[in-house]
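Notes for the one structure printed next.
Every protein chain but one is kept in place in this view of the complex.
Let's turn to subunit A:
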């Protein structure tokens, strides 16, 4: 079992449902578990049918389970405040305004959110920390040492759509915290990276690409969950039977191309929402995830 479990995957593949079910599974076994999302589009609150905020709060009706949302806007505001505070009174107002404007791009927001992520990687109060939405390989590269930046410049120059290539020293938290986070992410006894995909072309291709990218960063403890697979007893039905036929090549493809453990989760007739449904998903998840 690793303390940190990070869920990654394209929007709509069921990442939130599975991270919720995982956290519920761990908490139900009596472990103090924190479930964190950094995704502005996350519906964590809807899944648990309760409010969620910047501070960790307990889930009603489940012992040991806590929810927390890292909101990019709040993160950016805190980041700006920290940066601007030491300048007040020493530089003209116009300079401060111009700085604030420069620090308002999506790139700074990503860095600010990442800063908060790092803080959660230094979390002594919980037995397990589950992340709905892991940082992308691109963001994780912020953890690399400055020496590697020329590679990014090359990639950027080719127009691959990289957004930011800052290095550890461009961030606010201490170097020691970042070093600790990198080591933790790379340590297979500390961190598990779970890639969620559907059995469909785009989803699989993107998942394999980001798996490789994460692997290149030295994060090797990876597994895949193929979500939404048509359940066995539905496959004789003409419509869902055809859907399953379409899924088979991708189930095979992932097995050929991904080396780590691969689990499958069924397609549910009902929306994954509320504790009763989540408990059922947790049951199925026991067979799909290796922790």
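In this section, contacts are C-beta pairs under 8 Å (C-beta built on N, C-alpha and C of every residue); 3 or more make two chains touch, one makes a residue touch a chain; residues count from 1.
What we mean here is this: contacts and distances are computed from a predicted model.
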{"item": "Per UniProt, the name of the complex member that is left out, chosen from \"Na+/H+ antiporter subunit C\", \"Arsenical resistance operon trans-acting repressor ArsD\", \"Acetolactate synthase small subunit\" or \"ABC transmembrane type-1 domain-containing protein\"", "value": "\"Arsenical resistance operon trans-acting repressor ArsD\""}
{"item": "Which of A:54, A:107, A:202 or A:248 contacts the chain that the document leaves out", "value": "A:107"}
{"item": "Which residue of A:31, A:83 or A:275 touches the chain not shown here", "value": "A:83"}
{"item": "Hidden partner chain, residues of subunit A it touches", "value": "83-84, 86-87, 90-92, 94-95, 98-99, 102-103, 105, 107-108, 111, 146, 149-150, 152-153, 156-157, 159-167, 169-170, 172"}
